[in-house]
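What follows is a short report on a single structure.
Here the complex is missing one protein chain, while the rest keep their positions.
Order of writing sets the labels: A, B and C. Residues in every chain begin at 1.
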Amino acid sequence: MSTLPTEVVDPVPGAGAPHLPPQPGLVQLLTPEGQRVADPTYAVDLSPDELRALYRDLVLVRRWDTEATALQRQGELGLWASLLGQEAAQVGAAHALRPDDMAFPTYREHGVAWVRGVDPLHVMSLFRGVDNGGWDPVETGFNLYTIVIGAQTLHATGYAMGVQRDGAESAVLAFLGDGATSQGEVNEAMIWAASFQAPVVFFCQNNQYAISAPIERQSRVPLYQRASGFGFPGVRVDGNDVLAVLAVTRAALAAAREGQGPTFIEAFTYRMGAHTTSDDPSRYRLADEMEEWKLRDPIARLRVYLAHEGMADAAFFDGVDAEADALAARVRRGTVQMQPPAAETMFDSVYAEQTPPLAAQREQFVAYQASFEGSH
Amino acid sequence: MSTLPTEVVDPVPGAGAPHLPPQPGLVQLLTPEGQRVADPTYAVDLSPDELRALYRDLVLVRRWDTEATALQRQGELGLWASLLGQEAAQVGAAHALRPDDMAFPTYREHGVAWVRGVDPLHVMSLFRGVDNGGWDPVETGFNLYTIVIGAQTLHATGYAMGVQRDGAESAVLAFLGDGATSQGEVNEAMIWAASFQAPVVFFCQNNQYAISAPIERQSRVPLYQRASGFGFPGVRVDGNDVLAVLAVTRAALAAAREGQGPTFIEAFTYRMGAHTTSDDPSRYRLADEMEEWKLRDPIARLRVYLAHEGMADAAFFDGVDAEADALAARVRRGTVQMQPPAAETMFDSVYAEQTPPLAAQREQFVAYQASFEGSH
Amino acid sequence: MATETLTLGKALNLGLRRAMEDDPKVVLMGEDIGRLGGVFRITDGLQKDFGEARVVDTPLAEAGILGTAVGLALRGYRPVCEIQFDGFVFPAVNQIITQVAKISARSRGRQRMPVVVRIPFGGGIGAVEHHSESPEAYFAHTPGLKVVAVSNPVDAYWGIQQAIAGPDPVVFLEPKRRYWEKAEVDLDATPEPLFGSRVVRGGDDVTVLAYGPMVKTALQAAEAAAGEGRSLEVVDLRTLAPLDLDPVVASVRRTGRCVVVHEAAVTLGMGAEIAARITEECFHSLEAPVLRVGGWDVPYPPARMEEEYLPDLDRVLDAVDRAMGF
Partner (left out) sequence: MATETLTLGKALNLGLRRAMEDDPKVVLMGEDIGRLGGVFRITDGLQKDFGEARVVDTPLAEAGILGTAVGLALRGYRPVCEIQFDGFVFPAVNQIITQVAKISARSRGRQRMPVVVRIPFGGGIGAVEHHSESPEAYFAHTPGLKVVAVSNPVDAYWGIQQAIAGPDPVVFLEPKRRYWEKAEVDLDATPEPLFGSRVVRGGDDVTVLAYGPMVKTALQAAEAAAGEGRSLEVVDLRTLAPLDLDPVVASVRRTGRCVVVHEAAVTLGMGAEIAARITEECFHSLEAPVLRVGGWDVPYPPARMEEEYLPDLDRVLDAVDRAMGF
């Protein structure tokens, strides 16, 4: 056994041992300490109202997430995929979308769902096992969650090809994880997007892990560089900096709308929780790493900035916290009450035009179920 | 319908309108006019014998190819995938291999097969429909042809991971076409190769077309750049220059053997014939283009060079031509005589350990066939 | 009345053209379908007339074709994907099985998937590996898909239009070795429903079921059997999911014997499902078990052995004999 370099790989800057100073090439507009900094390429100019709105969304989605994790522990959800630590990446990206744009999430974009106006209970119903997400993708501009890793990136690209054909000035935002970048379909999506110059932006939350696999297993070079091989720009942004994420995503979506084709955004962030509630991250990562990332918290820095700049006072912060608690209470109340639809509905939307054999199966099912009525 | 840029794409340098002067970034050691030139990075120092051997192989595989096309027209083959125009890419790459290296071809690498010592009749048997290629992959270091586009690139990568595990100092050469670069599996192969630093070299013959699809449909940027997105080097070589191909491939294989991981080689060439004998290229490409590429013929330039340098005389060239005719005659003779094996053998190598139901099917088949004996 | 003599391939071409004229949302996608008109020329001339936005020459990746088709469908388009050969559908199987087939149910009907996947299928053309496969059972086993296999120019012409106009995903199987067979097609007729089987020859002794390329084979067998005084009823199944077995059940109740023919491997081929269902429905009428004539359970062999692999007239008659002898 000579040269088996399975773990001896080039460090991805900032992945293995994250340090507080931002990486070169990392777009940042708000430091972990809450300082506004300038970037040569990207800028945002937000009103205090807009900044407070961002803060509010960050806090609310985190509170919802915490409640969901608790509900799972209490047996009210089958599973929960926490967004903890990725709030800024999601809220920032979602705020860059216009109403007519379309987002294609994975299974973790609760923060995007929130900003798009999806009722949290529709997300909860999926994780409770009641349905696969009950929101309206057209009304919200937010597609259903896709669990098969990467499949949605092709959907997003095809949808963007439809936007082109409609002559519309909309753009499409495709979410994916760092692990997903290894799927063939994701690479095909980038090839398609490049070939047709489709108005789609690939938004990759590099949260450093695909379950237990560290980013180094998927790529030896920073992920954002992948795009150049396909002939379009890639950019790495501090995923815990909501302002930078918003700026970078806005620019990319604008370019897409203007016919300049796709962009790949790597939002450099960290999954502070487990992969899902079924996971045990202590088996594959060190507590130290988490401690370092805690210092880069996406909410704390905005809070410091707002407070420091006098754009928000204690009353505001308390108000948001109260709102968050109310949201959590509503989520809890709604979740525990959710019941699955009548079982026979599983036959009803398999096809738009029901088939005779399936209609017959449905009848058989209903008759069979009825045979138990009163008996047990 | 606003911005539908399906054909309005950035020119891939040299693809749409090839011109004789080499492209910047294109490794070349022998110009189309037969002049030896130097490259800052790549060199070969070949003896006259070696140069003559290259020439001989180029001529022989072209002659075989011509004969095969003729045999197909005469109904002796079901199909033929011509290598016309790609002789230098294939012969050059194959000469870079050591006996213990392994090559994974597509369905067009007859030139590589030849250099690896595969009997041309074994290739013919596949296209005649007698078998799927009867050569021994282990003995020849040349895997069977793979028709599902791109599948072999993963096999090559896995094989290279086996080489690593064996502690062997061999390398693997994975052939693929320009069209294949769009397949998800091919991109996965590159991701794997990079992740494990596997000793595999991806040798892409960019012959400008995937059947009718011009290279611009697959990529807006030169293909060799794909590799950098995955974190390993890519290089573009004049695929019609057998010396440059040999030099570049040798260097890449050496790097792989030394544990430096994969390289992607784009051999910039042209498919002078149809995609296969079933194809009608007049539907999608202009005669002009072919005329330009004729001036870059891979054989003519080596012949000019050999003659000019006094390394070969008329007797040598005549000898090679005679050898080529003899080869063609042997190929023809062998091909027209080839018969398929007994039909019941189709049951025999589905499994290494035959299953009882399939053994029973075989018996049934044999009995059924026997029932006709004497009757028709 | 416009009646034309068309090959099956040309009937598909005209059907596609008409579907594109009828609905501007119809978009064709595939490898080499534009400038080349497809390797079988089924899309010949369509890119010239409808433009590159509606007849899309794609990059070389089947998952990409199907995955982007899903996205186009979500945007309100009706993508018609061509898979160049049966054996190359497998890279797209993930999108077909986990996405195309499930999205309607996943969204509880909010999102529909009017995607058609055209696949030239089956053997008999002397091709190299992967060009002669019969993958229908994979799709017919997948809830959420509809699967159609046409056998003649009339069904080809109407079927492709019906499949495209319908709201559900359809895997549309084209019997490639019959692309050049001709028939009269009334271009203004009222078509039969897409999802129905049809008795194509009446008979009393044995019911023979086939679809796609094997319908012709079954009819030839019936002709030959008639010469020997045996009367076969032949049913063209036409649709494999949903299966329309009503005419078959009626027939088998009468004949008491049934033979199913297909090129796909016999194990878990369509014949398995049909045998199970027919036996359940016709248990007391059956004089013999439903017998299956299919490809052997081996990978499709090299071209010069395919004649021994494929069901032919003789193998159908052999099964008929066995059914009669039970």
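The definition used in the following text is that contacts are C-beta pairs under 8 Å (C-beta built on N, C-alpha and C of every residue); 3 or more make two chains touch, one makes a residue touch a chain.
Just so we're clear, the structure is a prediction, and the values are computed from it rather than from any experiment.
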| item | value |
| --- | --- |
| Per the touch definition above, residue among B:T181, B:S195, B:Q218 or B:T249 touching the missing chain | B:S195 |
| Residue of A:A70, A:V148, A:V336 or A:A352 touching the missing chain in the full complex | A:V148 |
| Among A:H95, A:H155, A:R217 or A:R296, residue touching the chain not depicted | A:R217 |
| Touch with the omitted chain, as defined above, among C:R17, C:H141 or C:R201 | C:H141 |
| Selected from A:D39, A:D131, A:D166 or A:E292 as touching the chain missing from the view | A:D131 |
| Positions on subunit B contacted by the hidden chain, ascending | 131-134, 136-138, 143-144, 146, 148, 151, 153-166, 184-185, 188-189, 191-192, 195, 345-346, 348-353, 355-358 |
| Contact footprint on subunit C, counting only the chain that is left out | 87, 90-91, 93-94, 97-98, 101-102, 105-106, 129-130, 137-138, 140-144, 241, 243, 264-265, 267-273, 275-276, 279-280, 283, 288-292, 296-299, 326 |
| Residues in subunit A touching the chain absent from view | 1, 4, 6-7, 78-79, 107, 126-132, 147-149, 179-180, 182-185, 210-213, 217-218, 278-280, 283-284, 339-341, 343, 346-347, 350, 357-358, 361, 365, 368-369, 372 |
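Here, only the chains that are shown with their structure count from here on.
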| item | value |
| --- | --- |
| Mean-CA-position distance for subunit B and subunit A (Å) | 43 |
| Cα-centroid distance, subunit B relative to subunit C, in whole angstrom | 35 |
| Euclidean distance of C-alpha centroids - subunit A vs subunit C, Å | 41 |
| Multi-chain contact sites of subunit C, meaning residues that touch two or more partners | 53, 58-59, 61, 63-64, 91 |
| Residue numbers of subunit A (touch at least two other chains) | 164-165, 184-185, 188, 191, 195 |
